[in-house]
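Notes to accompany the following structure.
A single protein chain has been omitted from the complex, and every remaining protein chain is retained in its original position.
Chain lettering (A, B and C) follows the sequence in which the chains are written, and residue indices restart at 1 in each chain.
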Amino acid sequence: MKRTVPLLISAVTGFVLIGTAFIPMFEEWGNDAMAWFNLLAAFAFILGGGNLLKMQLQKISAQQAGWGYAAVTLIAFFVTLFVGLAKVGVHPNAKFPEYSWSGNYLEEGGAFWWFFEYIFTPLSATMFALLAFYISSAAFRAFRAKNTEATILLIIAVIVLLGRTYASEWLTGGFPNEPIFGEGGITYSDFKLDHLSQIIMDDFTTPGMRAIKIGIALGVASTSLKVLLGVDRSYLGSDQEA
Amino acid sequence: MKQSTIIWTLLMVFGGLGLISVQLFRGKGEVYVREVPVEAKSSSKTSPEQTYRWSTYQEVSAKEKDDPGISFSFSRTLGLWVAAFCTLAIFSFLYGDNPLYKFTEAVFVGVSAAYAMVVGFWTEIVTNLYAKLLPELARMSFFPDMESDVHSDLLYLIPLVLSVLLLWRLAPKGNWIARWPLAFFIGATAGIRLISYLETDFIGQLQSTVMPFIVFSADGSMLWFKSLKNTVVIVGVTSCMVYFFFSVEHEGIVKYISRLGIWFLMVTFGASFAYTVMGRIALLSGRLDFLFNEWLGI
Amino acid sequence: MHLRKNVVIERLMIPLLCFAAGMAQSRADEPPQAKQLAPPTQFRAEDVDGDAGTAIDLFWTLSPDDEEDTKPRKVLRYVISRKQIGGSEEAVVLESGSPFVFEVEEKKPEFEEIGEATYRKDTFRDSNCETGVPYLYRIQAFGPDNATSPAVEIKEPVIATLQWFNLQRSWFAVFVFLICGSVIVFIEMARQGKTLKIRKIAGLEAIKDAVGRATEMGRSCLFVPGIQDINDIQTVAGITILSQVAKTTADYRATLEVPTSRSLVMTTARDTVEAAYLQAGRPDEYNEDDIYYITDEQFGYVASVTGKMVRDKPAACFYMGAFYAESLILAETGNSVGAIQVAGTAMPTQLPFFVAACDFTLIGEEFFAASAYLSGEPQQLGSLKGQDFGKLIGGILLLAGCLIMTISAFESRGEPPAEDKETFLQSAQIYLKENILGKGGF
Partner (left out) sequence: MLKILQNLDRRWIFLTMFVAVSVPLIMGTTFPETPSDQVLAVFDAVDNLPDGSNIVMALDYDPASAGELQPMASAFTRHCALKKHNIYFMTLWPQGINMIQGSIDILNDEYPETYKGKYGTKYVNLGFRAGNEGVIKLVVEDLKKSYTTDIHGTNLDNIPLTKNLKNIQQVDLLANVSAGYPGSQEWVLYGSSPFDIPTVVGCTGVQAPIMLPYIPDQLTGILAAIKGAAEYEQAIINHYPDLAENPKAKEGLIRMGPQLVAHVLLISLIVLGNVIYFMERRQGTA
């Protein structure tokens, strides 16, 4: 019961959706399933929030190291949740002012908007900006030309890095637009760094990415099949009825 | 120990300079708004005519601060300083883990979790579930302009039930039931992905790669450059596919072809590496731009 | 702002339009008068192929007044209207929600506006049709200042029909069938005990060496299974590899630490590692506390793992699973503590960092293959064979297509493109690109 029913559910859903791709009549089914899926995704957020709550409360009650920070997390969580759900500071829809709940929850000037604009935005952007620093440190300490493969990778990276800035104009801007030999169409200016990086992107990166994509597409297809056929049931966990 | 002192000093000097410059260029680090009055007439025909008034505020540049109708906004100025504080606190992690960073990180975790929940609540649960199941109530509460002939769509009971089952996972007992909606999720994604990946990534990529090795121009002469390009792409795709072929050992000719394939992959990674690096630096300059321009106004 | 001129001489004026446009502006203060535009011609409608009978495509030839570069424009848009024709059967409407009330629509069908296309467009898809109902369509060009053209109607009513199978996707169905079929066949073959041969995967040796070195140095091994939950296929592949790593550490008596970013992954990893130690005959050396959950939050997790790395200085680090921005931070820190690093992921954006900073990397499909290879389950190998079969079909199609196109290019070199005559190769090449790999159907 605990394992067979889920296997059945996923197999039926999956194969039905594969089938509807070819039957115009039932394409709507797939759409319906997707609309439900979106709702489940929204409920999954609640699940995530609940998990977070559980974890932080455990930390606080056990007085683990740094439980104060867990309390900060909880306070931030509840305050944001409250101002968002209660639409604090949000005006009603100007067309229907008598419906006080009809406004947009993210209205500019509202409390939830303030949390988004002045806390969420800077924090998430700065987190990613930190990576620029880590890259600089990794460039110095980790990116080594250990073997042929890594060497190729680094050389190409340097060409593209230079080619995508004005440095290409400084270093190789003087290359004339003249054919190197015959009428073949290859000119000196093709070796300008920006052209070179464009050629790398167009002609050398494309086949690599295509092959990776073809491989991953097949991998996804066969993995999906394994899931639908019940060969791969790791998503069910192995804690019960193993 | 010595160098860290220097870094610290530099950071302090920078922070100090920032504050001084804020003082020098008055009006920087402050936000001004223009008041826009809103006058809304009650929409219902039955109730007596009633007018509702409130104001919204629009951010304006500090240059206009002396214009009429422009006022200083405390909440937004505070917000700007909070944002700057958050940015600096995260950057402080580069020096080393510290309470300031830990505090902001804790705030971040809480705010982002709540943010996702609030957005999901208003946009999905209210708009696509509540309004579909109970259109009458939805019209009375959140969506006054919904059309009155919409009837409740009982089909949406199914996702509601599935969602409740999913939330069962939080319950102490019987959380195996959460696997049912999860199975629905996984089955649906598996089915949709199988089709879409095969269509776009398998068939689609093959279709764009099928092209002649040699290209002729309209007058019958051979286009060397174009032909070379095509050949490189075809050879590249094929050799990479050989590298990913697991049924044959990498021996003999296969060894060389797959070697070529891995080189193509490395070129791909090199380029993708460079692009990622560019992206991260752009993010950093975006943040610093915020600090220098919006906050400090240098 | 528009041109005013006699309808009769309209056609003659066309060459002069651009010139006149400038002149006409100076007379813009004259009272406007509605004028006639030339109607679009060759208006026809077609049922859309391969749909559920809800759409009809409309085509027309642009009105002669609708010209590429004329400014100001004489035609601004085409308004399309539709009329439903037929007996009273279609007019019976079942009121949803009240199954006992039937309401007969008394209204005589009239042309209703259903949409408009901007200038220079000559197609429109009406996707709000009812199946099996005949429709008549009408098109009219509109210009500025209420200028209109005479309305044009299609002569024969058109019916949107329901197709039971989307014929445009018939070749695609063949591919889906072939690939899925081969996966299933190979899995079945494996179940029946047929041995399937898979080539050696280079990175797997590196895992063993790394663990060996960690033992020599008396330091620990670190295994990071990515930051996604257990429902991500890469996490699953990572856990399979973890099982093999755990067996090796059990053999060598090295310590293995597994910090996870999801609680479900932790549970699964504990089961897996315990089973591996049991299999290696050293259940007593398994320590549950070495496999622990940190936090779901991406950067919080990374900060904690890197902190641990700096303190404990593991001799071998394995990164196997789904990674995002943190890949770089992990690899950089691992490098700085001098660990041997082996990575495996199918995230194309993170692969470069692993390749540049790790000693060995399992790339994309290789990563899945390695996990199938290591799992020892014949069924997993079966699916891998199925994938290879897909690649084989793809490769053959690709090379055959390229060869056909090359030969056909040679064949027709220098000749002016013949409009009506296609050589055999040309039609083969078009069939391959448009039908087999495209949306042409059989």
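Here is the rule we use: contacts are C-beta pairs under 8 Å (C-beta built on N, C-alpha and C of every residue); 3 or more make two chains touch, one makes a residue touch a chain.
None of these values were measured; they are calculated from a predicted model.
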item	value
Contacts of the hidden chain among displayed chains	A, B, C
Contact partner of the left-out chain, one of A:A70, A:A125, A:I152 or A:V227	A:A125
Touching residue (missing chain; options B:F142, B:F246, B:W263 or B:W295)	B:F142
Hidden partner interface residues of chain C, rising order	73, 114-116, 118-120, 125, 127-128, 336, 348-349
For chain B, residues in touch with the removed chain	3-4, 7, 10, 94-95, 115-116, 119-120, 123-124, 127-128, 131, 142-147, 192, 196-197, 199-201, 204-205, 207-208, 268, 271-272, 274-279, 281-289, 292, 298
Residue ranges of chain A at the interface with the undisplayed chain	27, 30-31, 34-35, 37-39, 41-42, 45, 93, 95, 102, 104, 106, 108, 113, 116-117, 120-122, 124-125, 127-129, 132-133, 135-137, 139-145, 154, 157-158, 161-162, 164-167, 169, 194, 198, 201-202, 205-206, 209-210, 213
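In this section, only the chains that are shown with their structure count from here on.
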item	value
Furthest chain, CA centroid comparison against chain A	C
Intercentroid distance (Cα basis), chain C paired with chain A, Å	15
Between chain C and chain B, distance of the C-alpha-averaged centres to the nearest whole Å	19
Per-residue overlap in chain C, given as positions that touch at least 2 other chains	176, 179-180, 231, 295, 299, 348, 352-353, 355-356, 363-365, 384, 387, 390-391, 394
Chain A: positions in contact with at least two other chains	18, 21, 48, 51-52, 127-128, 130-131, 135, 149-150, 153-154, 157, 209, 212, 214-216, 218, 220-221, 223, 225, 235
Chain C to chain B touching residues, read off their complex	96-97, 172, 175-176, 179-180, 197-201, 231, 295, 297, 299-300, 303, 307, 348-349, 351-353, 355-356, 363-366, 369, 384-385, 387-388, 390-392, 394-395, 397-399, 401-403, 405-406, 408-410, 413-415, 432-433, 437-438
Contacting residues of chain A [partner chain C, same complex]	18, 21-25, 27-28, 48, 51-52, 55, 127-128, 130-131, 134-135, 137-138, 141-144, 146, 149-150, 153-154, 157, 209, 212, 214-216, 218-223, 225-226, 229, 231-232, 234-235, 237-239, 242
Interface residues, chain B side, partner chain C - complex	93, 97, 105, 108-109, 151, 182, 185-186, 194-195, 198-199, 202-203, 206-207, 209-216, 219-220, 234, 237-238, 241-242, 244-250, 265-266, 269-270, 272-273, 276
